[in-house]
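Of the protein chains in this complex, one is absent; all others appear in place.
So that you can tell them apart, the chains are marked A, B and C in the order they are listed, and the count of residues begins at 1 in each.
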Amino acid sequence: MHIISPVLWEFLIRWLTNFALFPPEASTVAPQTDALYLFLVFISVIGCGIVTLLVVGFSIMFRHDRNPEATQIEGSTLLEATWTLIPLVLFMVVFVWGAVLYFRIYNPPKNAMNIYVVGKQWMWKAEHPGGQHEINGLHIPTGRPIQLTMISQDVFHSFSIPAFRVKREVIPGRYTTVWFEATQPGTYHLFCTQYCGTKHSAMIGDIVVLKPEAYEAWIESSTSGTSLAQNGERIFAALGCNACHNGNPDSRGPSLANVYGSKLQLTNGSLITADDAFLRDTILNPSMHVTQGFAPIMPTYQGQVSEEGLIDLVEYIKGLHSNDRIQQTLNTTQVSPAQSGTTASKVPGTVNQ
Amino acid sequence: MTYLLIFGALLVGTALTVGAAFVDLGHFNPVVAILIACIKAVLVILFFMHVFYSSRLMKLTVAAGFFTFLVLITMTLSDYLSRAWGLW
Amino acid sequence: MSTIVRLPDQKVATLPKRTFLNSEYGLKSWLLTGDHKRIAILYLISITFFFFIGGAFAALIRLELLTPQPDLMASDTYNKMFTMHGIIMVFLFLVPSVPATIGNFVIPIMVGARDLAFPKINLLSWYLYIFAGCFTLSALVLGGVDSGWTFTTPLSTHYLNTHVVTAGLGVFIAGFSSIFTGLNFIVTIHRMRAPGMTWFRLPLFCWSHYAASILMVLGTPVLAISLVLVILERTIGIGVFDPAKGGDPILFQHLFWFYSHPAVYIMILPGMGVISEVISTFSRKRVFGYTAVAFSSVAIALFGFFVWAHHMLIMGISNYSALVFSLLTMLVAVPSAIKIFNWAATLYKGSITFETPMLYAFGFMGLFTIGGMTGVFLGSLGMDIQLTETYFIVAHFHFVMVGGMLMAFLAGVHFWWPKMTGRMYPEGLSKLAALVTFIGFILTFFPQFIVGYLGMPRRYHAYPPEFQVLNVLSTAGATVLGIGYLLPMLYLTWSLKYGAIAGENPWQATGLEWQIQSPPLTENFTVTPIVDYEAYDYEWLANKTKHEVTTVG
Partner (left out) sequence: MDSHATAIEPADVHESHEHPAYLRHHFETPEQQKEASAFGMWLFLLTEIMFFGGLFAAYLIYRNWYYPAFVAGSNTLKISLGTVNTGVLIGSSFTMAMGVWCAEMRKKSGLVLCLLLTMALGLVFLGVKYFEYKEKFELHHVPGADFSIEKFIHPDDPAKNPPLGPDMAAKTQVYFSLYFAMTGMHALHMIIGISILVFLVVRARQGAYINGYVQPIEYFGLYWHFVDIVWIFLFPLLYLINRHPGR
């Protein structure tokens, strides 16, 4: 075969070894997406087949040689109604099926494990609740729903894992979420699919799916010492949040213990659930979300906390169930022993001005 | 003459808008303002711009323009208003 | 194989003495002309120029993607390549392609008018187009622009230091050029029809241009304002789309796609008009369900305004909104399906011959069906998550835009070439070109569907090595496709001098434009025609020809 061309030969070999029509099915949702895909391919093949059949068939049957004189036909309402309604019905099926799938992919289950992702030109930074940081990579266990809470620091990015059939735009200034449950251990592609500037095609990474025990081992081995919540506590103290949000009866800000997930009555009359996006937004735009009964005196922290710092704060407030420690730091006005060695201004996550 | 009448009506409309802005009507302040503005615009279109005396085609054209304008506004707002309903 | 082509006796035939081409001479008579036919020729030359520039960028992109490594050019160069490819192909080729050339040439003749309603605005539209082209090219010469043709904020407003403003102005001006073309068509079709030319006697070509023109007139200004805001944001620093100042970058996409989705219908509808004419002519049969085809054009135009957010389904629009837009997207697919089936049914009991335009039309039907069906994939919410922003979407819109529109454009150019120039193109060579284009196209873009489902993102300069095989196929196909496009360029130029004399009506077609001399007179008709027959009435034509023969004989 080498006689023909070594290049061509190599090409054939590669074709035969690498040929795939589907990416690996590595999440619970992947088979569902593939089912819809196959259905769509099926109706497309049928549709194109019919059109090809008609065109080729009529071309043979009614070519000028065989049928020199055309028979004029005005049209047929019945026929036209048929080929209006059948596609319509098919498309409606596709619509409903697709919508169901969409809501499944974008509505995370309640028990999902939350991992934060920050996108920036041109890298992905993943932050596990335990404080493990990863650049352009993400380690996850199988058999457990994982929710990603994602935000971009600069432009639009898009977090895409083809093997899981999930993708979500990562937007500046707003949390977006996506979830999946991996089924197959292995290493899969992570792409940024939204064009984000010069090194767009270098904004890629590896999704490493581990068996639960291997995942635990990885978590143990790559801890950075402080969890996100612990770091958040430090930022909380460094920015002086505890001066107002301390749960004292005369405090100027609302108590933050157990605030996550609760419904809040705002001064502008709306009732809102305190979720991640809400917590982040109140730190940056406090006067848009003043809780009923409090004065709009909170300053904005826009430009003072990085996206990572905000994630730490959000994670800290999420896990805050009592005000004891806050009051303790307030009373002693001392840096707690755990934090000795770091001065407030150098807390990671805050931005020096 | 019609033009003078319309001119007067437009001036009255302007005065009304300004006046209404200083009366506290709660949520109805913007509604009133837009309503008056719409009436004024319709008056201008119908009489100053002669649509009232024009053919059906012309009326249809103007209507098509406003229809598309409304499509743009409502379909865009449909996204923004319904963002608060769901998780995102 | 038999043919319906009826040419005059080549030994005695000559081109008519007086035509729009030789009524006046000199560069000035072209640059200051008000004649829609001359402006159409000017447009034809200029869009061909931009098509080959855009095509050159495509060739470089495909060449880079031959290997997974980023080895041919640097990544920012690559980004500039696909940006220029997109801007030039969308705004300077596809949008004006059929309307500004073929439409400009034949619509006034089809409705029986001496010119478009506003000849000067028509000329202005060409000048604006040239200005737009100059701006775009100067953005390229000055160092390029790498925002992508979508100008996504905040990337385009705050994170690039390339010539976004220059390119944006180019697109802005091109928008006004297309507004004026559309405005002219609407007024002409409404107000300039010859006596007896009722709405339902109009050729379907006019109907589809009418629908596309509505989209041009009502959609383009929204693109204009969104680009103005981007330009102001870059130059002065206003904060309408800037998340740092409190603006919403998604709003830009709403405004941008409010135009740019209807824009794909602006591109494809005129193509559908060409296909209706060609299929009817070469099967000697009235288009099956004329009214359904006519109204499906208008329905596409109407629904076209309601579906734009399906470009943003994963971009953080609300779920409820996504649901509504997806549903409406499914509805807009139906009129296209109707058209395809009606064209297929037109062939039934026809008397079909296979001239070059017909081959291109068959190519259109096949490729557009695939393109349209894959559009349904993308409109389906859950499927869109996996497919959007990958090569699947690239393949989809190239099937519609290149497989659909470019095939239709070539069908149209071949179909009306004898009318425009008075000469025939070489039949054998052109059939070969049609075949080469079709094969090259399938080879280029079909692998992209597969590589897209595998997950390869669009606008990637380098890619994982396991995608290489499909990319090599695609590049190979692009080479074939390039040859397929160069061939017509060459033999059409050749035919200008050496082509057979075509005569009035080589295709035995029924449109008014085929009842006058080719190339036509500057004033099109010496006497205003009075239309007393339906569109595509071949019996009327047969009677007329018989009558002529008897009177001459």
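Here, a contact is a pair of C-beta atoms (placed from the backbone, for glycine too) under 8 Å apart; a residue touches a chain by one contact, two chains touch by 3 or more.
As the structure is a prediction and not an experimental result, all values here were calculated from the model.
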Omitted chain - touching chains that are shown: A, B, C
Residue in contact with the excluded chain [from C:118, C:320 or C:446]: C:118
Residue among C:33, C:83, C:208 or C:226 touching the omitted chain: C:226
Residue in contact with the excluded chain [from C:64, C:248 or C:513]: C:248
Candidates C:65, C:145, C:164 or C:186 - the one touching the absent chain: C:186
On chain A, residues whose C-beta touches the chain left out of the figure: 284-288, 296-300, 302
Missing-chain contacts mapped onto chain C: 113-121, 124, 176, 179-180, 183-184, 186-188, 190-192, 217-222, 224-226, 228-229, 232, 236-240, 245-248, 251, 254-255, 258, 523, 528
Those residues of chain B which, in the complete complex, touch the missing chain: 3-4, 6-7, 10-11, 14, 17-18, 21-22, 24, 29-30, 33-34, 36-37, 40-41, 44-45, 47-50, 54-55, 57-58, 61-62, 64-66, 68-69, 72-73, 76-77, 80-81
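Please note the rule applied: only the chains that are shown with their structure count from here on.
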Where chain A and chain C are represented by their mean Cα positions, the distance between them in whole Å: 37
Euclidean distance of C-alpha centroids - chain A vs chain B, Å: 41
Touching two or more other chains - residues of chain B: 87-88
Shared-contact residues (touching 2 or more other chains) in chain C: 250, 316, 319
Partner chain A, residues of chain C touching it in the complex: 1-4, 70, 75-76, 79, 146, 148, 152, 154-155, 159-160, 243-244, 249-250, 283-286, 288-292, 313-316, 319, 322-323, 326-327, 330-331, 333-334, 337-338, 340-342, 344-345, 347-354, 362, 365-366, 369-370, 373-374, 376-377, 379-386, 388-390, 450, 453-455, 457-464, 466, 468-469, 472, 538-539
Chain C residues touching chain B - in the complex, by the definition given at the top: 190, 214, 218, 222, 250-251, 254-255, 258, 305-306, 308-309, 316-321, 324
Chain A to chain C touching residues, read off their complex: 11, 14-15, 18-23, 32-33, 36-37, 40, 43-44, 47-48, 51-52, 54-55, 58-59, 62-65, 67-76, 79-80, 83-84, 87-88, 91-92, 94-95, 97-106, 121, 154-156, 158, 160, 162-163, 165-169, 171-174, 176, 189, 191-202
